[in-house]
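Of the protein chains in this complex, all but one are displayed in their positions.
As written, the chain order gives the labels A and B, with residue 1 at the start of each chain.
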Amino acid sequence: MDEMIQIRDLHFSYSAGEGETEPAEEVLKGIDLTIKRGEFVAVLGHNGSGKSTLAKHINAILLPTSGKVTVEGIDTADEERIYELRQKAGMVFQNPDNQIVSSIVEEDVAFALENLGVPYEEMRQRVDESLKAVNMYEYRQHSPSQLSGGQKQRIAIAGVIAMQPDCIILDEPTAMLDPQGRREVMATIKQMNEEKGITIVLITHYMDEAAQSGRIVVMDKGRVVLDGAPREVFSHVEQVKSIGLDVPQATELAWELRRAGYEMPEDILTEQECTEAIMELFRS
Amino acid sequence: MAILETQGLTYTYSQGTPFEKTAVDHVDLKIEEGEMVGVMGHTGSGKSTLIQHFNGLLRPTSGKVLLDGRDIWEDKAKIREVRFQVGLVFQYPEYQIFEETVYKDIAFGPKNMGLDDAEIKRRVLATAHDIGLKEELLDRSPFELSGGQKRRVAIAGVMAMEPKVLILDEPTAGLDPAGRDKILSHIKAYHERTKNTTLIVSHSMEDIAGFADKILVMNKAKLFCYDDTEKVFGRAEEISAIGLDVPQVTKVFLELKKRGLDFGKEVYTVGYARDLLIKQLKEREGQ
Partner (left out) sequence: MLKDITIGQYFPGSSLIHRLDPRFKIVMTVIYILMLFTGSRLSCLIVGAVYTVMAVLLSKIPMKMFMKSVKPLMPFLLITALINLFLVGTGATVYKWRFINITEDGINISIFMVIRIVLLIMGSSLLTYTTSPITLTDAIERLLTPLKKLKFPVHELAMMMSIALRFIPTLIEETEKIMSAQKARGAEIDTGSFMTRAKNMAAILVPLFISSFRRADELATAMECRCYHGGEGRTRLRQLRSSPRDYTALAVTIVFYAAAIVIAHI
């Protein structure tokens, strides 16, 4: 089976409060999306675009108002298999402080395994491996309050990897971090994808992070508006900017020059490519 | 005349314990009145500690902070006055909101200053306008607002004290590009209207590159540099080396320079880069 996550005609609205007759506006208005095993997908959108709501459907924190979401063939609405589902699709959240349960790093990494009833010997081994994978093994006896934001997020990632998931969903994991922390977390995410083959769904509003993925899904007003490789998505400079998102400066500069009548390739993404294209302009 | 000045400012945390750490080390600085200053440095560089000295939340271990030429610690009883003259907006300021209405929350600072109701009202309305909050929002509960709106309420709460110096610690942290642009444009508009000295702390050179007159960079508790924006960008490689992000477009021009295309200018915004390149290309065609 090649499909990891299948989302079919997903609609979602928060149920109207008591006394309110008007149904709340739909947050997700019919999403169709298939994510393949081993993909690194960035879901890009501004606040309120529905990207986080979409993420919460993948491991059944939210259930569709209509439509269907399956992960490795497990329907998220199937209550019987909810722990199996959550073990397969782990989630990392935005605020590092609010997802760490224990006062000792290694016990936090073990939390999911304790819940799943994994026997001690195996748990010990999986916790150590996960900590090593995110490069935090030497901090195993520390208290999370002694760690930086980036380190805390890596602990949260270790806690998910320990479950040996097939897929990790990260809901704006770097929004509260400084540049150093963001780099650490992005490097860890990429490593998990490349070395362990874990499918990654990264929810973000930073275009530079999305640019590092293999595929970008742009969301706006509860719908998917663009879907493709970073190069392809960012080449729609005007559309991306019109929904309140950034494109890489290299892409934007190339687009501006093209608009002014100069010959520049459409799919520029990195500064090297941009430099090369400008050199070319001055050579001719 | 310099509105803010530090002389040998040094601050040591937990002095005399094994956890002793010097967060700010002999910083000498002069900030002129009316300037828009970008403050940069990575976490632990001392920039947050530094700005907390400007309004007397922290007291220097040694050295002085001068506001309008006067040592702010000269009379300890007057330190509260200093806090009204140097307004400090913390990171994620929306977490300090507590009143039942937006109006009351913005009025909290001015009220603490002992102003009369009419003056308070004038200030609340003026700042709400500056920061782009519609008047009908003022009677709403701040807790019903969106994240970006809440943040603007909190910023307005400090602006309403009409401080001579306004300091904002990462006002765009965690916001999406649209929210970030909105806040920055309102801060810019406020600065242009009031001509008050404004300091913006940011991790992102891209954010402040567009409109800061000067940039202050902290590194390892020391003042790394404080200079005109263009001159600071001239040292982009050094800045990159101390772990700060340099805008992509600046990197492109550094690379061009290395490969023999030197335009003799520091480039840090896309708009400027476009104009510069087009001008150069036209000149070549003309020849």
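Basically, a contact is a pair of C-beta atoms (placed from the backbone, for glycine too) under 8 Å apart; a residue touches a chain by one contact, two chains touch by 3 or more.
The model shown is predicted, which means the values in this text are computed figures rather than measured ones.
Enquirer: Sort by label and list the shown chains the missing chain touches.
Expert: Result: the unshown chain touches A, B.
Enquirer: Give the residue, chosen from A:E107, A:E129, A:E232 or A:E266, that touches the chain omitted from the document.
Expert: A:E107
Enquirer: Out of A:I74, A:L116, A:A187 or A:L281, point to the residue that touches the absent chain in the complete complex.
Expert: A:L116
Enquirer: Among B:Y11, B:F90, B:Y190 or B:F211, single out the residue that touches the unshown chain.
Expert: Candidates B:Y11, B:F90, B:Y190 or B:F211; residue touching the omitted chain: B:F90.
Enquirer: Specify the residue from the set A:M163, A:M176 or A:M264 that touches the hidden chain.
Expert: Per the contact definition at the top, the residue touching the missing chain is A:M163.
Enquirer: Which parts of subunit A face the unshown chain closely enough to count as touching?
Expert: 59, 61, 83, 86-87, 90-91, 93, 95, 97-104, 106-107, 110-120, 123-124, 127, 143-145, 159-160, 163
Enquirer: For subunit B, which residues reach the chain that was dropped from this view?
Expert: Contacting residues on subunit B, toward the hidden partner: 52, 55, 57, 80, 83-84, 87-90, 93, 95-98, 108-109, 112-113, 143, 157-158, 161.
Note that in this section only the chains that are shown with their structure count from here on.
Enquirer: Inside the complex, what are the residues of subunit B that reach subunit A?
Expert: Answer in residue numbers: 42-43, 146-148, 173-179, 203-204, 206, 243-245, 247-249, 251-252, 255-256, 259, 261, 270-271, 273-274, 277-278, 280-281, 284.
Enquirer: Note which residues of subunit A are touching subunit B in the complex, please.
Expert: Touch residues, subunit A against subunit B: 46-48, 148-149, 175-176, 178-181, 205, 207, 244-246, 248-250, 252-253, 256-257, 260, 262, 271-272, 274-275, 278-279, 281-282.
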